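Have a look at this one.
Complex shown without one protein chain; remaining protein chains in place.
Here is chain A:
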Amino acid sequence: MDVQLFVDLQDRLDQESTLREDIKNAINELYKTCRLASAKLAKAHAVPKSQTKEVTDAIKPQFETIRQNISTLVSLIQPVTFYKYHDMWTNAIQSACGLVVFAIYLDSARLATPSDIQTYLGCRVNTENTDITEFVITLEEYLNAIVSLFNELSRLAVNAVIVNDIQRPQEISTFASDLYAGFQLLNLKNDNLRRRFDSIKYDIKKIEEVQYDLRVRGLIS
């Protein structure tokens, strides 16, 4: 038997682990920026709707950095090996998408589209099941980011009342239930997205409870 065969294999695997290290570093940078942006964006929970614009404007620099972090990551990955390392960054990319989705909801009370994501993060969202020839954000990552929005919405409904904005929960509720109706169209498998989808109903319930409290006291019609 030729030991050379194993030596060659080892060489190739070693090269790969160097690449993995580089990818890990790039992802850590991305995480760092995302955490900072997320902390800044969370301030939107503490202010009335009229002031959210200031909050979303304040994280513009972080989105710029996030885009740079992602482009560093993209530069490390050859499209053909995209799926080999995909697991490594999928969570980080999801966080980044989640920030975009929340920021856009705060800005314009609508759902961020795949093209919004591309504008903010510089990567195309692959909304079809097709062969890819470039670094993409997967449909699952985008959908997971939307699931995270429900969590923010339920918090926002509660916090809107705290800052005396009793009309806002109604608006949030309508949007959340429209979005939930969208999710219910999907045929989900027993995967991560499915588990997170199952948790949406609790967020919806929380938002409805806020509305109930307001209505039962005659604060809204």
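Quick note on the criterion: contacts are C-beta pairs under 8 Å (C-beta built on N, C-alpha and C of every residue); 3 or more make two chains touch, one makes a residue touch a chain; residues count from 1.
As a convention for this text, contacts and distances are computed from a predicted model.
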Chain not present in the shown complex, as UniProt names it (candidates "Sedlin", "Translin", "Translation initiation factor eIF2B subunit delta" or "Signal peptidase complex subunit 3"): "Translin"
Residue, one of A:Thr81, A:Gln167 or A:Ser199, that touches the chain absent here: A:Thr81
Given A:Leu111, A:Val161 or A:Ile204, the one touching the chain that is not displayed: A:Leu111
Among A:Ala39, A:Ile162 or A:Leu186, the residue in touch with the chain that has been omitted: A:Leu186
Contact footprint on chain A, counting only the chain that is left out: 1-3, 5-7, 9-10, 12-14, 16-17, 79-84, 110-111, 113, 127-129, 131-133, 139-140, 143, 174-175, 178-179, 181-183, 185-189
